[in-house]
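The structure's right below; bear with me while I get my questions together.
For this view, one protein chain was removed and the others were kept in their places.
Let's turn to chain A:
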């Protein structure tokens, strides 16, 4: 019983919560930006069947970040550099799904190995090392913050501009190409945008758990809606709820942020999955039902 209490205290301890909250103000702001970026990028990750690519990019992002840590450079910049390198390679070498997966399978362990090497060489605080893999919350200082927000804005603008043709090209590539949509160029452009989004997510949940921000929220949203407006809106809401909830809960404990984020994110998905069952049932009988206005 006392053991259980001890574990519980490690997970939740909300004494001095108010003072702690001030410490993570930056993180909470960054969390909204990441939720927006991750939730929106996730919609296309789902449409284009790229979850494995997300995982591969995040490992190289981790390698880039750990190289930056070792060299004393800006960690966000390092993480972005690694991401873009991986995303570019996947975009160029793997335009077809089958090629893509093997390219990712080759890049991913190499990135992870490099990252481990750089961390082994790094003599600084161990918490910094661990944070890159499993996430951290109080690490967001002001210079990093401007990197995070600047990159987020870039990603959001890029997505806003190419949203429509990218959706067309992602779901209906044959007709999109016939209608003059630059399908290949968009595919490559999206890989770069995805690289940026992944690099940002690595900062919060760590390289191992990026999927929880970039895939799970969109997948949950897709369970309850197919509307092109509602899908991204819900996806963003779910992603933001996961991050912010995770930060607020992690604040009162000594364990890293990622288990909180992943648990909330997974919980939302589970609820949506169950809710989606009713939706399916409704359409299953649509021919006999009176059409809703």
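The rule is short, and it goes like this: a residue touches a chain if its C-beta (ideal position, glycine included) is under 8 Å from a C-beta of that chain, and two chains touch if they have at least 3 such contacts; residues count from 1.
Note that in this section contacts and distances are computed from a predicted model.
Undergrad: Among "Glutamyl-tRNA(Gln) amidotransferase subunit A", "NADH-quinone oxidoreductase subunit D", "Tryptophan synthase alpha chain" or "ABC transporter ATP-binding protein", go ahead and choose the protein name stored in UniProt for the chain not displayed.
TA: Matching "Glutamyl-tRNA(Gln) amidotransferase subunit A", "NADH-quinone oxidoreductase subunit D", "Tryptophan synthase alpha chain" or "ABC transporter ATP-binding protein" to the record, the invisible chain is "ABC transporter ATP-binding protein".
Undergrad: Considering the whole complex, which of A:181, A:213 or A:234 touches the chain not shown?
TA: A:181
Undergrad: Please identify which residue in A:222, A:236 or A:251 touches the non-displayed chain.
TA: A:222
Undergrad: For review purposes, identify every residue of chain A that touches the missing chain, sorted by number.
TA: Within chain A, the residues that touch the unshown chain are 43, 46-49, 160-165, 167-168, 170-181, 222, 226-228, 231, 280, 283, 286-287, 291.
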